[in-house]
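Only one protein chain is missing; all other protein chains are in place.
Moving on to chain A:
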């Protein structure tokens, strides 16, 4: 396997009132082109921190992120992020929310008409063409998340980073979006890092599941290869012994090997609210 994205021995310390807080300790992960990776672990272990470092929003204290043999340490559209809370600009329409990214990324490379087409194409990809003139406040949570994904895809990123993109959605909407994501993935074959609390989601979508140990000083605990044939169908998988074996392996890791003392297991289908205040470094 040739390495496309190399997360190389990254550690990070946050300055806090009670001294430095070491959130990650030498997290190391090599990802191939077109691979779909899920990051799973208990709340507060440092999943978002890993993602933010890859995105360039945080700066690692030690180690480096290497993409296509080049070190990256500032944010850029080659590593598009889909945030948990959609993060659409409320004053822009659905179309404009995607357009603002397209205009910036393809400045001088696409004509005005081509840019419009490209925006439309990406909205069609997530089945949101019908709402392109609406404001975010006028569409549902699931639809907003679709637009967030369209905006990220429209940047033609080398790596797509998703931080619990479906965490705030109900189970049914979430299933729809997972299917949509698999469909898009089979077409575009993006390299994806997805953070999730949902074991089923991780097994269904991933090529590999990366399980992180509890913080502080979290590191990669185990990596599980998911050798299920694609396209995957959630109904057919329900009785698939391999599928259930993978599921059990992840659950065992989370609930036995990394069990939290005051038992607060990650749920199977609904995410926990974020409690920590995230501060972007140097924002």
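For the reader, a short list of remarks on this structure follows.
Rule of thumb we're sticking to: a contact is a pair of C-beta atoms (placed from the backbone, for glycine too) under 8 Å apart; a residue touches a chain by one contact, two chains touch by 3 or more; residues count from 1.
Operating definition for what follows: contacts and distances are computed from a predicted model.
Only one of "4Fe-4S dicluster domain-containing protein", "Isoquinoline 1-oxidoreductase beta subunit", "Succinate dehydrogenase hydrophobic membrane anchor subunit" or "Nitrate/nitrite transport system permease protein" fits the UniProt record of the hidden chain, and that name is "Nitrate/nitrite transport system permease protein". Listed residues A:24, A:40, A:65 or A:81: the one in touch with the omitted chain is A:81. Taking the complete complex into account, A:105 is the one of A:29, A:105 or A:202 that touches the chain left out. Of A:155, A:199 or A:250, it is A:155 that touches the chain left out of the display. Residues of chain A that touch the chain left out of the display are 55-57, 75-77, 79-81, 83, 85, 87, 89-92, 100-101, 104-105, 155, 278-280, 283.
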